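Here the complex is missing a single protein chain, while all its other protein chains stay put.
Let's turn to chain A:
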Amino acid sequence: MTGLFSEVFLSALLFGAVTAAIPLLLAGLGEQISEKAGVLNIGIEGMMLAGAYLGFVGAFYSGSLWLGFLTGAAGGVSVAVVMALLCVRIGLNQIVIGIALTLGLEGLTALLHHFQFSRSYPRLPAADATVIPLLSDIPVIGPAFFKHHLIVYLAVALVFGMGYIYRRTQLGLNLQAAGDKPAALDVAGIDVVQTRTIAVLTTGALAGLGGAYLANVGAGLFIPFITNGAGFLGIVLAMLARGRPVWVLFGALLFGVCLSLTTAMQVAGINIPTDIIQMLPFLAVMIMLVLFGRRASLPAALGIPYERGAR
């Protein structure tokens, strides 16, 4: 048990927690904007996979992580376009389409990867960290929180950006009305379908970015099914956050700690079967659902396609 609570161990644990939390954070924020607008986006896992694969391919061939993030976000958006067309415009069942997209993308990305790289798993070089002066010198916390890739800080800043949009802008009002009472938004002269489409495409971009981060920075490589349920965790986060981005951040960090513990405890050689350790994040989901699930408040029109004048 020696070294379990040493400074180095703790800061490695927290560093890993942040790295694991970022994809969840981006997925959760993305899911949140869709749900706010009344679209239950089960396809987010598929959007993350598309982002992870295209993000990796982009970064691998260009050698630029940023270009990888861009292609990753574009991959998420391209899946979101299908979702928006089928679920928002045509009004098909959001759950069925979401599951179909996730399953389809699982197969498609695995297949494309196989064609391209056969059974090899090329790695990307480790990502450059942006070290924040002064703050990064604080013991334990410094190396854990202030030596990350720039996109990490941007993702955290996005939390507050989203909060501002939801509470202070016309767009935020429109999004909330689209989820709570779309008919009211429609008679106020705003196109509900358009508002929801914007929300779903944003979800795609954020989920794709999250996937790209997961592959390029978190793992440094792409393997089939790499997201391993991160999108679904994002859905749980969005539902528990009651529409507030900052709660998505807290939730993502909590799950991040659990995921990081899984690795850290294995590294520390603690004598617990690895299967039990790997259960931790999912146990945490269940505990959180039991504790806070009742308080989850969802928009009234969530999951219901909007049709003008329908009785």
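Operating definition for what follows: a contact is a pair of C-beta atoms (placed from the backbone, for glycine too) under 8 Å apart; a residue touches a chain by one contact, two chains touch by 3 or more; residues count from 1.
Note that contacts and distances are computed from a predicted model.
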{"item": "Choices \"Deoxyribose-phosphate aldolase\", \"Dihydroxyacetone kinase subunit DhaL\", \"Na(+)-translocating NADH-quinone reductase subunit C\" or \"Nucleoside ABC transporter ATP-binding protein\" - which one is the UniProt name of the chain not shown", "value": "\"Nucleoside ABC transporter ATP-binding protein\""}
{"item": "Full-complex contact with the absent chain, from A:L26, A:A177 or A:L254", "value": "A:A177"}
{"item": "Interface with the undisplayed chain - residues on chain A", "value": "168-171, 173-174, 176-177, 180-181, 183-191, 300, 308-309"}
